[in-house]
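There's a structure below that I have some questions on.
With one protein chain held back, the other chains of the complex are shown just where they sit.
Presenting subunit A:
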């Protein structure tokens, strides 16, 4: 689909936010995916550096400061595109939120708060991690916490690798398995947050 500039009619690139010909900021398109807004193909396996470079370059052209003296509509469009670009960077840079976004796009809400996990092996692993963290905190063992963090980081890498496989072709043909992997990643992510908090607590005490 080719979009054209609402002002001069010239063909627009991807994303269709700014006209390369007349420089007009285009009406915001709420229908575009976060990938389309960033002008990137919809893939899970995404190079975060490319994403960041791309978003920053687009932000430069669309920043509201550039339109401070423009007509109200242009000011609003630039703000809307900018806000959405920030959202794209925040969500797509994170392997967890990126997977969640892609699954949501196909109607799978794997992290809905009503979704519960009964997989005993996963729960046992998570319970054991938490117990170890609790013991390390009680023993004020910072290096032990660092070792635990590395272990959890390795586990995260493994799950992201699995998600890469499952989300290699979109829409995902195994949404159940992808959802389970995403939930595991979410547990690990929360655990890393707990490790951060425990370490901070020890360092400030």
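Keep in mind that, in the parts below, a residue touches a chain if its C-beta (ideal position, glycine included) is under 8 Å from a C-beta of that chain, and two chains touch if they have at least 3 such contacts; residues count from 1.
In the analysis below, contacts and distances are computed from a predicted model.
A.B. asks: Tell me the UniProt protein name of the chain this structure doesn't show, selecting from "Dyp-type peroxidase", "Iron-sulfur cluster assembly scaffold protein IscU", "NADH-quinone oxidoreductase subunit J" or "sn-glycerol-3-phosphate transport system permease protein UgpE".
C.D. replies: "Iron-sulfur cluster assembly scaffold protein IscU"
A.B. asks: Decide which residue listed in A:16, A:39, A:64 or A:179 touches the omitted chain of the complex.
C.D. replies: Answer from the full complex: A:179 touches the omitted chain.
A.B. asks: Looking beyond the chains shown, say which of A:73, A:115, A:147 or A:169 touches the absent one.
C.D. replies: Of all options in A:73, A:115, A:147 or A:169, contact with the hidden chain holds for A:115.
A.B. asks: Have a look at A:59, A:104 or A:126 and name the one touching the chain we're not showing.
C.D. replies: The one listed residue touching the chain not shown is A:126.
A.B. asks: Residues of subunit A in contact with the chain that isn't shown?
C.D. replies: Against the left-out chain, subunit A lists 110-118, 120, 122-124, 126-127, 130-131, 176, 179-180, 182-184, 186-187, 189-191, 193-194.
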